[in-house]
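For this depiction, one protein chain was excluded, whereas all remaining protein chains were kept in their positions.
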Amino acid sequence: MKKTLAETRLYRAEQNEKILGAGLKEFNRFFALDTAAYRAGALPVQMKELMGLVGSMVLRCNDCIFYHLDRCVTEGCTRQEIMEAMNIALVIGGSIVIPHLRYAFEVLEQLSPSGARTPSEVDGPRGEQGTT
Amino acid sequence: MKKTLAETRLYRAEQNEKILGAGLKEFNRFFALDTAAYRAGALPVQMKELMGLVGSMVLRCNDCIFYHLDRCVTEGCTRQEIMEAMNIALVIGGSIVIPHLRYAFEVLEQLSPSGARTPSEVDGPRGEQGTT
Amino acid sequence: MKKTLAETRLYRAEQNEKILGAGLKEFNRFFALDTAAYRAGALPVQMKELMGLVGSMVLRCNDCIFYHLDRCVTEGCTRQEIMEAMNIALVIGGSIVIPHLRYAFEVLEQLSPSGARTPSEVDGPRGEQGTT
Amino acid sequence: MKKTLAETRLYRAEQNEKILGAGLKEFNRFFALDTAAYRAGALPVQMKELMGLVGSMVLRCNDCIFYHLDRCVTEGCTRQEIMEAMNIALVIGGSIVIPHLRYAFEVLEQLSPSGARTPSEVDGPRGEQGTT
Amino acid sequence: MKKTLAETRLYRAEQNEKILGAGLKEFNRFFALDTAAYRAGALPVQMKELMGLVGSMVLRCNDCIFYHLDRCVTEGCTRQEIMEAMNIALVIGGSIVIPHLRYAFEVLEQLSPSGARTPSEVDGPRGEQGTT
Partner (left out) sequence: MKKTLAETRLYRAEQNEKILGAGLKEFNRFFALDTAAYRAGALPVQMKELMGLVGSMVLRCNDCIFYHLDRCVTEGCTRQEIMEAMNIALVIGGSIVIPHLRYAFEVLEQLSPSGARTPSEVDGPRGEQGTT
């Protein structure tokens, strides 16, 4: 990976700031809708982020994969949950997804040396993602 | 919708049978992998089918949307869960997904006159999808 | 084409109504953003609708092509303007766009027997699309 | 399938005629390039049509799948060759290709009741596609 | 951005030269069609380049975004026109377009420190792009 996690996050934050400050309010409204889509509702945040990961992988967008993996790990998704979601993306999207799976493993390794938490490390029950 | 639910299911079943009987065993192995990806594991079947729905919508495949909606309703996903997943697909995939959202609403209406079960109709806790 | 112009428009309107009445306010906000994107601004409505047409053709969405062609003709785009925009889409998207070009010609024929207005029929200067 | 082989071919021919007669010479030049790409060269026509089939399947375009299957069968590709090419498309493109595989089997059945010629029916050696 | 504007332009020019000198005349003909699609006709060059930008963004191709932004700024499109076209692409293509919007802002900043000309800097009327 060309950049560290911190560099990738910084680049995203800086560019987003430019977009949101560009003076076209529709950009701001789109970003707000994007954020809202992943808020806890009938579905917990963890499941929504995994859905975002699946969508990002089948559409083959590394920047989006990075973001959703980062969020999944933060929200306490386990390594096995992430791998099962990525397998769904692989089967739906085919071998063209494999380069993005390679990238995802690279990111996961950086996000969590052991590759995201093991199930026992996740304390709270599914749905209380605010506490994890 | 041109076909009834029963007709759509029948067409799928008949054509799948032809593919699986065509004598190229790689087709059979791919279909087996496809089925395996949605089996309960660390993630419950309901969440996996919703992920399949998200992947199908962002890739804009009506036949796949039909199949995963059919499965979601069978597995007891609530209308609200389905709508939140479809909203994630809409935001990821953009307005180009809207025609497929129209189709999804058409299918949902047929699958369940009230548009999939309401939360109160789902008895068991998340994860016991085998009982719903 | 399976449906008449009126049937296609009615189907869209009916299904959109169901989506917007489904109770997930994010759907409504997305549709509002979609509408806003094509309002006159620095770019006139005609050019925005042609851009919507290009986007729809390269992403190969017949429902979207129908909608933007319908809007383009209503807003007074000439046949030549529409064809030049479609040619950009064809070159960008390749031969995979050809089936959608065939569909677009079918729609255009219905929208305007002579295939959209000829330049001489457009009175006002570019930008006064509110009067056409 | 909604249309017979003859109807599908007729629709294509009629719409192509309209496009080519529309007065935008770039359309004609694009169609000429499209035709030229599949002419025999270092690669025989059969292999080029199979490549066109693979490209059409991974991009999930039924009209294009129809056309290239029609050409493959006309040029004498065997059923086994077609299935191996379709399997490459399935693996590259993933389960999202399956609905198009179902469609392809429908078309193949119509093109040749026994599903394209068996190897023994193909007389000439590979490359002499002009004689088949 | 890994490369400067000059480096990106040079890389493109060098590689294009190799393709066009490779001896397959179909490559040359395709490139000629590509160039022709953006020539002034019923639509002015500026609008055509903005359409090329929309097509490039919804198909998520950074190299193409770079090229059309470069051309848009050269042809005198204003910052507001570019932003409105990019917003159409964002709404059509969804959040998966956002990483490309970040890239576009990076390019715009380099192309013009103030982010493309302001409307007052554009002298000639729309359509006289030959003079800008």
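As written, the chain order gives the labels A, B, C, D and E, with residue 1 at the start of each chain.
The rule is short, and it goes like this: a contact is a pair of C-beta atoms (placed from the backbone, for glycine too) under 8 Å apart; a residue touches a chain by one contact, two chains touch by 3 or more.
A quick note: this is a predicted structure, and the numbers were derived from the prediction, not measured.
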Shown chains contacted by the missing chain are A, B, C, D, E
Missing-chain contact among C:77, C:90 or C:107 belongs to C:90
Had the left-out chain been drawn, it would touch chain E at residues 11-12, 15-16, 18-19, 22-24, 26-27, 30-31, 34, 55-56, 59, 61, 63-64
Against the hidden chain, chain A presents residues 60, 80, 83-84, 87, 90-91, 95-96, 98-99, 101-102, 105-106, 109, 115
Where chain D meets the left-out chain, the residues are 33-34, 37-38, 41-43, 47-48, 50-52, 54-56, 58-59, 64, 78, 80-81, 84-85, 87-89, 91-93, 119, 126
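Here is the rule we use: only the chains that are shown with their structure count from here on.
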Contacting chain B as well as chain D are chains A, C, E
Interface copy of D-E among B-C, B-D or A-C, with over half of contact pairs matching by residue number, is A-C
If CA atoms of chain A are superposed on chain E, the rotation in degrees (nearest 5) amounts to 120
Taking each chain's centre as the mean of its CA atoms, chain C sits from chain E at a distance in Å of 22
For chain E, residue numbers touching 2 or more other chains are 33, 37, 58, 80, 84, 87, 90-93, 95-96
Contact graph of the chains (line, ring, star, complete, other): complete
